[in-house]
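Apart from one protein chain that is not included, each protein chain of the complex appears where it belongs.
On to chain A.
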Amino acid sequence: MELEIVKSGSNETVIATLFDVSPSSKIRDIKKLIHKQKKSLYPDRQALRIEPKGKSLDDDVQLKSISANLKNSKKLFLKDLGPQIGWKTVFFWEYFGPLICYMVSYTRPEILYGKGAATKPMHQVVHYAAVCWSFHYIKRILETLFVHRFSHGTMPLFNLFKNCSYYWGFAFYIGYYVNHPLYTPPYFGSLQINIGLLGFILSELGNFSIHIALRNLRPPGTRERKIPVPTGNPFTTLFNFVSCPNYTYEAYSWIFFTILTQCLPAGLFTAAGLFQMTLWALGKHRNYKKEFSNYPRGRKAIIPFLL
């Protein structure tokens, strides 16, 4: 059959016309055919849709399964996702950067804090905070490498700049104050420090447990999606209450980090992260309900019982 590939947008221009496409070919194959005609549009950069603003078709969808929806006009709409970049590069710059930015301020360099700052005494909590911070980002790097089974190999290049400025900027902003020679230690002393530390560790464990549970939902090499449910691990009980407990635990981590350091910039980072993760969680929650008719009722998106 013949297929016309149209660019979605205000002016619909034909990007490519494919002849003799077999009805059994998959979206993945069609993307490759388009790439042959349009060198700049490599497969990862394309999203194909039946409607100009519709849902992007999965790579595994067969042409014949959607040909009924295509009606007479054998048209597919293509959205250019922009230049793509491999996720390994992204995670490296995204998570390694905050580690470096924070550690630079931890050494109390002269250009930041003036002469002799490095030799001034440092409160114990400042060391704890540096350990927590590094642990968190090293954990993320390792998880990206060895735990997550992502469904996409790439992401838009623009995201790299956006995410890096966010993570690097906040790392520097928080590190600057926590490691400052004029830092004021927690008001409630060791009680506050212990609550902060314990809470942080538990939240990180929870976050890690959820990531493992999500990994086990997906057989290696596939892009399958299932309804997540609690496993034997008690931390995963949170799945009974929210769709994205990894975000919930992530938010808890930063709340406890803020308690530990009593640093308002860390609080701002917590708020910004919670805001962003709430938006994502609401989207994922909506998708779950749309995708699975038997999706458990009563689950919220990110904040148990509330949101």
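Convention: contacts are C-beta pairs under 8 Å (C-beta built on N, C-alpha and C of every residue); 3 or more make two chains touch, one makes a residue touch a chain; residues count from 1.
Throughout what follows, contacts and distances are computed from a predicted model.
Trainee: Among "Very-long-chain (3R)-3-hydroxyacyl-CoA dehydratase", "tRNA (guanine(10)-N(2))-methyltransferase", "Phosphatidylinositol-glycan biosynthesis class F protein" or "Geranylgeranyl transferase type-2 subunit beta", find the name that the UniProt record gives to the complex chain excluded from display.
Mentor: Matching the unshown chain against "Very-long-chain (3R)-3-hydroxyacyl-CoA dehydratase", "tRNA (guanine(10)-N(2))-methyltransferase", "Phosphatidylinositol-glycan biosynthesis class F protein" or "Geranylgeranyl transferase type-2 subunit beta" yields "Very-long-chain (3R)-3-hydroxyacyl-CoA dehydratase".
Trainee: With the missing chain put back, one of A:P52, A:G199 or A:P265 would touch it. Which one?
Mentor: A:P265
Trainee: Given that one chain is not shown, which residue among A:A68, A:I111 or A:L182 touches it?
Mentor: Here the residue in touch with the unshown chain is A:L182.
Trainee: So which bits of chain A touch the chain we can't see?
Mentor: Residues 177-178, 180, 182-184, 187, 261-265 of chain A touch the chain that is not shown.
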